[in-house]
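Note that one protein chain of the assembly has been removed; the remaining protein chains are unaltered in position.
The first chain written gets the first letter, and so on, giving A, B and C; residue counts start at 1 in each chain.
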Amino acid sequence: MYLTESESEQAFRAEARDWLRANVPLGLPSGDTADGFALHLDWEKKLYDARWAVVSWPQAYGGRGASVWEWLAFEEEYYAAGGPQRVTQNGIFLLAPTLFGFGTQEQQDTLLPRMASAQDLWCQGWSEPGAGSDLAALTSRADKVDGGWRINGQKTWTTRGAFCTHLFGLFRTDSASERHHGLTYLLVALDTPGVTVRGFARLDGDEGFAEVFFEDAFVPDSAVLGGVGTGWNVAMATAGSERGLTLRSPGRYTATVERLRTVSGIDEDRLAQAWMDAEAYRLFTLQQVSNEQAGRGRAGESSLNKLFWSELDIRLHELALDALGADAELESPWSKGFQFALAGPIYAGTNEVQRNIVAERLLGLPRK
Amino acid sequence: MYLTESESEQAFRAEARDWLRANVPLGLPSGDTADGFALHLDWEKKLYDARWAVVSWPQAYGGRGASVWEWLAFEEEYYAAGGPQRVTQNGIFLLAPTLFGFGTQEQQDTLLPRMASAQDLWCQGWSEPGAGSDLAALTSRADKVDGGWRINGQKTWTTRGAFCTHLFGLFRTDSASERHHGLTYLLVALDTPGVTVRGFARLDGDEGFAEVFFEDAFVPDSAVLGGVGTGWNVAMATAGSERGLTLRSPGRYTATVERLRTVSGIDEDRLAQAWMDAEAYRLFTLQQVSNEQAGRGRAGESSLNKLFWSELDIRLHELALDALGADAELESPWSKGFQFALAGPIYAGTNEVQRNIVAERLLGLPRK
Amino acid sequence: MYFGLPDEAVALREGLREVLATACTPATIRGAWDGDVCESLWKELGSFGVAGILVPEDRGGLGLDELSFVAACEQAGYAGVPGPFVETLVSLPELDLPLDGSARVAIKRDGATPYAGTATHVFATRTWSLIHPPHVDALETVDRSRQLGFVTGPSTELRTPQRQGLVERRGALGTAAFLLGLARRQVDLTVAYTRQRTQFGVPIGSFQAVKHALVDAVVGTQFAWPAVLQAAAHDPRDVHASIRSSAAKAMASDAAYQVSRVCLQAHGAIGYTVEYDLHLFAKRTWALANDWGTAEQHRAVVARHLRSEG
Partner (left out) sequence: MYFGLPDEAVALREGLREVLATACTPATIRGAWDGDVCESLWKELGSFGVAGILVPEDRGGLGLDELSFVAACEQAGYAGVPGPFVETLVSLPELDLPLDGSARVAIKRDGATPYAGTATHVFATRTWSLIHPPHVDALETVDRSRQLGFVTGPSTELRTPQRQGLVERRGALGTAAFLLGLARRQVDLTVAYTRQRTQFGVPIGSFQAVKHALVDAVVGTQFAWPAVLQAAAHDPRDVHASIRSSAAKAMASDAAYQVSRVCLQAHGAIGYTVEYDLHLFAKRTWALANDWGTAEQHRAVVARHLRSEG
């Protein structure tokens, strides 16, 4: 057990803490509204200019080549300093790992720097009206044409789609194919002719969702990420990192528990449980990273991770709201955070799907 | 709303209370051991002699023709006075309703008085090694022979089978039949040649279970309850009353909560919840009886009832054991009761099966 | 002996159901979210007479008992009636105000007063006085139809006998019934959606994950309702009568909240949008679960009683 950070890791943490405490903007409005989004962009550019936007990326793309340990330390300090949710997260946390894994040199060189500097803002194009938990049921098509692909169909539940510039997602490129076969991972600029985006409101009232309609929208061959027809495997890599630690860094919850400790009238027994749970999540994540680095990653581990943080997030906010009592219904960071937390068990693969994955892949229970 | 008991109902309750308080034997050993069972039989005969054994039955069979309200009042007073579990319950609460509903006059006249006076002691023959939750998978056969039936097969999980004299259960009388078709409800004396009973121990260590083996055991035609081949419907009537209020009268839980109030160091918030839950169960039962008497019984209501009491019973005992702390592991009425309660969600149709029933019959969710 | 709603209560509930089917649709609730006080709805309620359920007949009310009152509140909850429905019904017996729906009465709190923004009068029970017209400093709430606000304005002391305890008890009891109506509506929406929504080639309502979670939540509401009935029944022989309304509110708050969680999860993403109706009922549930005393506060009342009553 070598939990002690090295001198360089400690130095990295200290530098991050100092800069964040000096620069984090407090009380930003939600990034899921048009006005709020603009303010968040300013913050993202500030992070980029100081090279804190994508610490784990290579220097060439605007990062610091930080280790995963340093990245976790940065995230802890980020949320401990009260840093806001990252409006760039779908790009830098979900698409980027896939680009690093499957992208051509040219795709990486052109897309990653613009992503890091928040010039390009990426949203996901997974779900469709008929394909939610059952992603493989998607029907949006991309037909081969000279020099590229012509897209038709509809995506929905696209977080912050109304404020983004680009979309990454899966499209059926083999009309004869079924389920997870014949799909291709495409990168689409939302200003492409034939693409229409309609934003709509989430549970908390913010316009955080969008529907994206494709009518004969043309994208060039260079829009293909990974091979044609291999989209499912490429997407699963993203889904993996989405369910994994890059979606919810432990720093979020340890920071939330620190805020809970300042709420008066809180149930002490439940507060102790909340502290233990947030700590357990942090430690589980450290163990998960250690296992993966040692090549001992376990099947279904990222699903365990997602089950835990999504339910923990709700419990933490319920604890605060119970303490607020009759005032719990007032608009506040706690009531807002509660509504946000309720999405946790639903998105990135519902928890019901995650339980099936853990039962079958980790425990070895029969599919049928 | 006419919750007030009539004068006759009040008089009935008062008479029952006085007699029970004067006669209930305290500190009886478990009735699920050979020695204990004998002592419980003495108590059953005492109840019978005073005509308190089967209050809701006709006078002719040893009862008082009591209304269901009077029966509920008797049960409340019985457990409030510390009355022991009824070792005759499988007969008087599970078989008797079926006999009243499906038995011939001769079957009723011969069997009911001997059951009431605890001369005949009945156990259930439902489950088989391969048929638990999936009762329709049973394979024990009864083949037609001259003047009766010849039984082969095995039953198991037969509560108190080792101490009983008779068994009622389902047997496949049409070898070509499948699932719930071609089954017949038979009444079998356990001293019949070819019948072997092997008692075995339950979770709490008492020999409360038995396996019953049938090797060419002959029973006469008069052993058929209801029509040949109609066994499933006849059995479901029993299963209904088993899941219903006759299995667990509310008096058990209100009495347990009163005992909980005497346990020191108990969590007051959870005690309040326990009291509310026991009351809710009592009131739900009154509502259920009222609905049924008014012909407004609801599909799945007896499953709701079973889900609630079985989980309530466990919660009540967990509450006591948590208060006992390190002493919880000592043999005591609470640790014994906890282990007994753990059977609740499993027997009489597992709670998983009950949830399916409520989902499909009460809520109308699709089977497939 | 009979335990259940008497016929007159059932008849009232059915009548109210018909009225609300047209007078209070999700569009009505959305209107309230945008600040509409829903006068036409309240006129309907007034002409149906429901405002005066608990007001003696000699004063023009229906003079019904609390069993009819909880039956009406449950039905109003099912429809998600916006505005101070429970508050008005429990206030009017104490006040000299019209029963035609033109009076919408909120009940003053030390902090912000619920429905202040839509009330014509605010009943300050502590001082037993009536504030009219109320001046309201509005607050932002998760359920925008709640219209919480700090209330000031001209106040008149009331001459009627002070029955704070009765108003408090009825408010908690009516809110418990309203919560169970909200829960029943959310379950109906969820059953309807999961029956037709197909994933993996089958209706999602056929998955045990959906079925069993929904059933466990429904069990809670099914066993809370008899507690509401008993609290409304005032059985003279009931030694626990004084805490029945607390038991009812505690059980209804927890059960309805759990239903809201399970129904939202069963819907998936669609339930997480404001374009779909579920959130209208879920957010009211969250608000009312803590209004008129939280489950924990009411359990504490029960616990005190159990201690004292020995």
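The rule we apply is simple: a contact is a pair of C-beta atoms (placed from the backbone, for glycine too) under 8 Å apart; a residue touches a chain by one contact, two chains touch by 3 or more.
Owing to the predicted nature of the structure, the values given are computational and were not obtained by experimental measurement.
Taking the complete complex into account, A:L286 is the one of A:A201, A:A237, A:V263 or A:L286 that touches the chain left out. The residue from A:I92, A:L304 or A:L321 that touches the chain not shown here is A:L304. For the chain missing from the display, the contacting residue among B:G182, B:P250 or B:P345 is B:P345, taking the whole complex into account. Here the missing chain is touched by one residue of A:E106, A:D146, A:D191 or A:E268, and it is A:E268. Considering the full assembly, B:G325 is the residue among B:G27, B:P193, B:G295 or B:G325 that touches the omitted chain. If you put the hidden chain back, the residue from B:S67, B:S127 or B:S140 that touches it is B:S127.
By the touch rule set out above, subunit B reaches the unshown chain at residues 127, 130, 132-134, 137, 156-157, 200-203, 205, 209, 321-322, 325-331, 335, 339, 342-343, 345-347, 350-352, 355.
In the full complex, subunit C touches the omitted chain through residues 207-209, 212. Listed for subunit A, the residues touching the missing chain in the whole complex are 1-6, 9, 69, 261, 268-269, 271-273, 275-277, 279-281, 283-284, 286-287, 289-291, 293-294, 304, 307-308, 352, 355-356, 358-360, 362-368.
The definition used in the following text is that only the chains that are shown with their structure count from here on.
Note on chain placement: the centre of subunit B and the centre of subunit C lie 39 Å apart, centres being C-alpha means. Centroid to centroid, with C-alpha atoms defining each point, subunit A and subunit B lie 54 Å apart. Of all residues in subunit C, those touching 2 or more other chains are 210, 296, listed in ascending order. Touching two or more other chains at once is no residue of subunit A.
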